[in-house]
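As structure tokens, the structure follows; a few thoughts come after it.
Apart from one protein chain that is not included, each protein chain of the complex appears where it belongs.
For chain A:
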């Protein structure tokens, strides 16, 4: 129990640090975004109009008061889920904009990650168990080859082949004609739109898990406890699963939890290629148009997601590996 309490304590501490940094970093940057915007509107060489700048500040809801009181009210706003107003999607708040994109990404990438992990672990474990068999060789060679390809390039190939060529799937967007909501037509629409991005990711993501699992498992198969399990005359399935795979899984599980944290930010290119209405595309946009509040919101979200994923990884590791509990406690 100590182990878990400790890990949660660390989580709270880092979370606070992240939130505080997210508050401080923009304030440490030189220059005034309001001035910059007015300057952009008025033209490069125009004289700045004080009143305009003030008006822009009010419009943006720029903070006033001491740094500490700003910090205090920032924390208060955060607690209410208030991340400010997006420049690009004005008058929508950042929270609303992110909220809309959030589920698109989480469902698409989350499902892909879970599935890739499961497939990768199984293929990797099986390849290791049948080491040097034809299955193992083909899995390893294909994985290594596909691993060198860029996801967005695969995406373009798929759009060209399955989208334009055969016309089986829509090539862009998240849905088309149907009304968003929980109804059959929309679900079908959304799924068919998600298919190509999902396929793209499914080709690329399992590779890391396959190779990682295969290598750890091969190493584990050389351990004495595997030999002893064989000497015990246990059925192969039991040796493979309970002894070899169970131990080989440990590093992958930690990696998987971290990968879940990366869901929110890691798919900018693929989402952009498919014009998919998720967080990745949103982030690409926000960077392009310098939408600071939105960017800040997304950054905070990514950081928090990574932290949560780390926490899950630690807790899970504690459950799976009894040695970790003692070593860290």
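Keep this in mind: a residue touches a chain if its C-beta (ideal position, glycine included) is under 8 Å from a C-beta of that chain, and two chains touch if they have at least 3 such contacts; residues count from 1.
Methods note: contacts and distances are computed from a predicted model.
Its record in UniProt calls the unshown chain "ABC transporter ATP-binding protein", which is the match among "ABC transporter ATP-binding protein", "Ligase-associated DNA damage response endonuclease PdeM", "Pyruvate dehydrogenase E1 component subunit alpha" or "Molybdopterin-dependent oxidoreductase".
Of the listed residues A:43, A:184, A:235 or A:288, the one in contact with the hidden chain in the full complex is A:235.
Interface with the hidden chain, as seen from chain A, comprises residues 2, 222-225, 227-236, 238, 242-243, 246-247, 250, 320-323, 326.
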